[in-house]
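Scroll down for the structure; my scribbles are underneath it.
Removed from the display is one protein chain of the complex; every other protein chain stays in position.
On to chain A.
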């Protein structure tokens, strides 16, 4: 409790509060804009945070991550367009509610459910993190290596496209992480004689290229269409659900919160999977499953809550183990590392103001989002009027600033453009680029753990299956990797198509 109060003291400093607001505001905007996802935005802003204080930087970037979940709801309900992948399910019943004249109630239920779930999720993060950190402290290098391997396998397993391609992308992410000086012997590796690569490939050109530039290339091939938007309510009272809608929302919000948080803890699970699971659970439990897809309140309240608590849950493995659960938390891990902070079990003792500051900022950020989202929904919808012609040069200029500022090197701009073109081609052929970033960020820690473990065992691979914990993770990895070679039997349904559509525009 003392730590959390210290965290609030950090957040309520005017500058930190301002960065928290900038983060959640940008997150909402990004969630609304189809085509700009949290990954792209965090990648673009990452280099700009280099000169910021580490706590403010992480608070702002985290705000973008959980703010996106709120913004995505607005376009899902009013336009049937998911601003980001975790809002896909909201389109099904949220839009139908809006068509029946209940747009305000749909937005209100989503915002209140998101606030409740987000806040409970953060409370759970604050109480779960200390004991989990103490447990992780007992891990040796072999345990760490196996946790990361199992985490990567889970991410590839939950990938929406071909699992084999996802595994290949994980491999390439790990390989890209080896470019540059060897972390232990300082020998240059895989530099192909290019001096600039001796320092390695920085996260900024890789992430900005794969997400920012490839997104611009993908965006320009789409037809320009005027979007149809259903009108949001003009007064605050219009967002209030009626008694019946409120009564039907309570159970789904509670279940969605718990389910979302648990799924969020699992690497690869994240908010997208949480929303789909919540939708399936609510449909199964409902006395009127036939109403789902036609404006069922439960089909909106459950997934929206799961979405937000899943986002909070993803912070637990990041902060306590230094293992990101998805590509976005991988970028946050990258941000920590750029600032010389290694998240993990010791962060609570070494940098309590940072750890508890981030947690406290999530409480504050959720309140800001609730205040921002209901009264300003009409204003946010206007953002959709910004045409591509204006958006693209702004993104390209921010890409240039973000990439160049990392090392003041034009070579990084060349690398970013190369990764952008490669990223566009890979996305075109169904490769999940989020996994590349996740594996790239994990690669450094993974290699160090593997090499330390092998040095301890004098090259005996048995060290990776020498304890019940490592055996468990090895079995999980083996099963998941094995499943990558089994073709998916299920034919793609409308939900898969919707996810694919969202991913093409967002790259989650």
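Note that a residue touches a chain if its C-beta (ideal position, glycine included) is under 8 Å from a C-beta of that chain, and two chains touch if they have at least 3 such contacts; residues count from 1.
Just so it is clear, contacts and distances are computed from a predicted model.
Asker: One chain of this complex is missing from the view, so tell me which of "Sarcosine oxidase, gamma subunit family", "Tripartite tricarboxylate transporter TctB family protein", "Menaquinol:cytochrome c reductase iron-sulfur subunit" or "Tryptophan synthase alpha chain" is its UniProt name.
Answerer: Missing chain, UniProt protein name: "Tripartite tricarboxylate transporter TctB family protein".
Asker: So one chain is hidden, and I want to know which residue out of A:100, A:134, A:222 or A:382 touches that hidden chain in the complete assembly.
Answerer: Residue touching the chain left out of view: A:222.
Asker: In the full complex, which of A:26, A:88 or A:426 touches the chain missing from this view?
Answerer: Hidden-chain contact among the options goes to A:426.
Asker: Could you please point out the chain A residues that touch the chain left off the display?
Answerer: Residues of chain A in touch with the missing chain: 47-48, 51, 162, 164-165, 167-168, 171-172, 174-175, 178, 182, 184-185, 187, 189-192, 213, 216-223, 387-390, 392-394, 396-397, 399-401, 404-405, 408, 410, 413-414, 417, 420-421, 425-426, 428-431, 447, 450-451, 454-455, 458-459, 485, 492, 494, 497-498, 500-501, 504-505.
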